[in-house]
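For this view, one protein chain was removed and the others were kept in their places.
Now for subunit A:
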Amino acid sequence: MKKKESVRYFDIEENKDDQPKETNQEVKVYKIKPTARLLKANKFKNNKNSTQKRKPTEKEKKFPGKAPINPAKLENYSRGEGFEGKGVKHPLYALKLKKKENKHKYAQKQASRADILLTEDQGFLEVDEDNRTTGITQKVIVDNVDITAATKAFELNLDFGPYQAKYSRNGRHLLLGSNKGHLAAFDWITKKLHFEINVMESIHDISWLHVETMVAAAQKEWLYIYDNTGTEIHCIKRMDKILRMEFLPYHFLLAAVNEFGFMTWLDISIGEIVGHYNNHMGRTPVMTQNPYNATICLGNSRGVVSLWSPNVKKPLAKILCHKTPLTAISVDNRGMYMATSGVDRSLKIWDIRNLDGPLQHYKLRTAPVDLEFSQKEMLAVGLGNIVEVYNNCCSQTAERPYLRHNMGKSMKNFKFCPYEDILGIGTSHGFTSIIVPGSGEPNFDALESNPFQTKKQRKEAEVKALLEKIPAELITLNPNEIMEIDVPSAKDKMEAKKNLLYVKPKKVDFTPRQKKKGKTNIARKKIIKEASRKEFINQVIEAKKILNEPQKENKPKQSFGVLDRFVPQPKSKK
């Protein structure tokens, strides 16, 4: 039996119980007075052991307790790894952090348990194993869904040239704007028209603002804002010749880029421009926002995608995505994937958080007109007259599209309708909406965006949203930076010390030492060369010695007998 080096009082008692009598002789006996404290500690230890043994199995329990949680769902609500209990200076702080961590875990569990309350299920489209979903036409889908869903697939034939379409944030309202000046907004589910006007100018881009009572239209010269009766309420001349624009709902910023590469962020709640500068990227006709961190992604004709915030006049990041001009960019809702396409007919999926090499690289038949991620990470790709929708194309390579729809007319742009299984396409002859089962989020959060919002709720939500307007200064690549701990650098610490009274800080040179990693300087090279040369010479000498010595031995010495002592000796070196 393994002998323990240190024996403690409780070990002895245990040994007595467990071991048979013959080994008892080896046990050391300590004379310990059983004080109350010792007994209590021992009792506690025994109790602890015994309760572990007595613990009933899950089946034995009458009431099994809370239902187990699906670990995948739990992972969805995770806040990261959390505190592991190491590297804390004082145990008190460790305890505090541990308690906090327990709260986080509890919140995570509760959030994932609340999933049970979600009422709707995600849509889907399933066929036999030998068939493919790609072949299913809109007609088949419309015939097989219920009436209310079937009415959501419709087509509008309009006369004023290529149309752009955008859905409001709650997916209830649709805004159409044509190149020839036709601007219309309506509740597309009840088909109730809000307004329809012709601005008698070309419209380059359109956007909903924070509520459905205001829309922005980038016209030939300036940016205009209309209300839901079609009345012009603002003409913003400081923003001219706008090419593309995006509305950042949590910051109340209307971001726009114009013909000459000037980027502008307009705070629509106070009417002030918070950022205005030239991006020096040339004409950038491709623009999208990253909903995860509210940065703007621009694509230019050199194939470079750049990320912008109003605070920095240089791009936060630049990626060379294609060697040809870009045609479209799209970023998914969680800010993980970015899809880009170029005129080289390729489609690439990137991990936008580390921007390291494309995750997927697809070759398409033609160059895509537009790309769009849905809420459930389906990717719509517009190829000439055809829209293809890919499912699961980011983390793995998709073999074939999930759905394909041929419209017979060219398209301008398309958008997935939030909280609906609908893809709305602005075409050269109007607007088409098609059903894409499983593309939308089935359960909305009424405090974020509510499709069934009443007027009063909308007003309330507007006030709440304005109160929580995020300042433009907080637009960064990592939006959670503000929740992280600000660790001061050594330089900052020294600066802080300088401000302290009567403390003399040490003088530290913060310029980094120039270590030439991988490079050896010439002097060093010379030394190495010299050393190797010397070594070589030594070796040669040694070799020569070895070669010479036997020669000397071989040489027969002439003997003179007794008179040898007069033969001259070779001088020994001193």
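Keep in mind that, in the parts below, contacts are C-beta pairs under 8 Å (C-beta built on N, C-alpha and C of every residue); 3 or more make two chains touch, one makes a residue touch a chain; residues count from 1.
Just so we're on the same page, contacts and distances are computed from a predicted model.
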Identity of the absent chain, which is to be given by its UniProt protein name, from "Alpha-1,3-glucosyltransferase", "DDB1- and CUL4-associated factor 13", "Pescadillo homolog" or "ER membrane protein complex subunit 3": "DDB1- and CUL4-associated factor 13"
Looking at the whole complex, which of A:74, A:149, A:317 or A:477 touches the chain that is not displayed? A:149
Kindly state which of the options A:72, A:200, A:320 or A:483 is in contact with the chain not pictured. A:483
For a quick check of understanding: of A:60, A:445 or A:509, which residue touches the chain that isn't displayed? A:445
Out of A:38, A:95, A:127 or A:270, point to the residue that touches the absent chain in the complete complex. A:127
Looking beyond the chains shown, say which of A:242, A:257, A:281 or A:294 touches the absent one. A:294
Contact with the hidden chain (one of A:69, A:470 or A:494): A:470
For the chain that got dropped from the picture, name the residues of subunit A it touches. 76-77, 111, 114-115, 117-128, 131, 136, 140-141, 144-146, 148-149, 250, 291-294, 333-335, 375, 419-421, 435, 437-438, 440-448, 450-452, 454, 457, 467-471, 474, 479-483, 501-502
